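With one protein chain held back, the other chains of the complex are shown just where they sit.
Presenting subunit A:
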Amino acid sequence: MLEVNRVRAGYGAINVLWDLSLTIREGEVTAIIGPNGAGKTTLLRAIMGLIPLSQGDIALHGDSLAGRQTWSIARHGISLIPEGRLVFRDMTVEDNLTMGAFPNSRRAGVAHNLARVYELFPRLAERRRQLAGALSGGEAQMVAIGRGLMAEPSVLLVDEPSLGLAPVMVQEIFGILERLKAEGRTIVLVEQNTHLALSLADHVHLMQAGRLLLSEPAPRVDLQRLHDLYFAR
């Protein structure tokens, strides 16, 4: 449903993605793994139109997203839960979540979706009036995920949700991702933790230096080979 086709993108004169192609299938969890600096975040930013493509195309359900503005892509049904969460620090938890439903077509569902997010993250319900800037890392990650869900996206892109979290919190976040998977959502998960990623994924892509080294269904992945590739230079 989401096609990345020979994409080249980067930051100004520095190119990061080199003719990268991959396909995200509906209803699957697609894991993208790879070492630091492989370009995973850059790929997600390119999908969201936060950085321009210098070559290639990205299409959702056959509609090209190239050259479209980020807010228009978001309204089109793709939610990015960004690396570093990027919560609105001086807004309350509830206002953060509500902003996820900003597109006109989503506003009617605010109350219903808020209730769903609070059911998913009871901890956020307790802190709904608190400023998001005062949350712990794990809670901020919950806000970021909840905010992304408020838009009822057809594709959810999640960038390193475990980053900087205590192991208990990582488990909790992955428990939620499992629930979302069980609901049949389409999820793209970028993750450094290979084991966690493999436990959840239907399909795995390994990235290095802006290229795909490996694309395989998760059950077929040979961990030893994956690790060899991961650390190869």
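Just so we're on the same page, a residue touches a chain if its C-beta (ideal position, glycine included) is under 8 Å from a C-beta of that chain, and two chains touch if they have at least 3 such contacts; residues count from 1.
The definition used in the following text is that contacts and distances are computed from a predicted model.
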Name check vs UniProt for the chain missing from the figure, options "Methyltransferase", "Transport permease protein", "Menaquinol:cytochrome c reductase cytochrome b subunit" or "Amino acid/amide ABC transporter membrane protein 1 (HAAT family)", returns "Amino acid/amide ABC transporter membrane protein 1 (HAAT family)"
Filtering A:T23, A:Q69, A:S136 or A:S199 for touch with the omitted chain leaves A:Q69
Would you mind spotting which of A:P82, A:G146, A:P161 or A:G210 touches the chain that isn't drawn?
A:P82
On subunit A, where is the contact patch with the chain that was removed from view?
48, 50, 69-72, 74-75, 79-80, 82, 86-91, 95, 98-100, 102-103, 107, 133, 147, 151
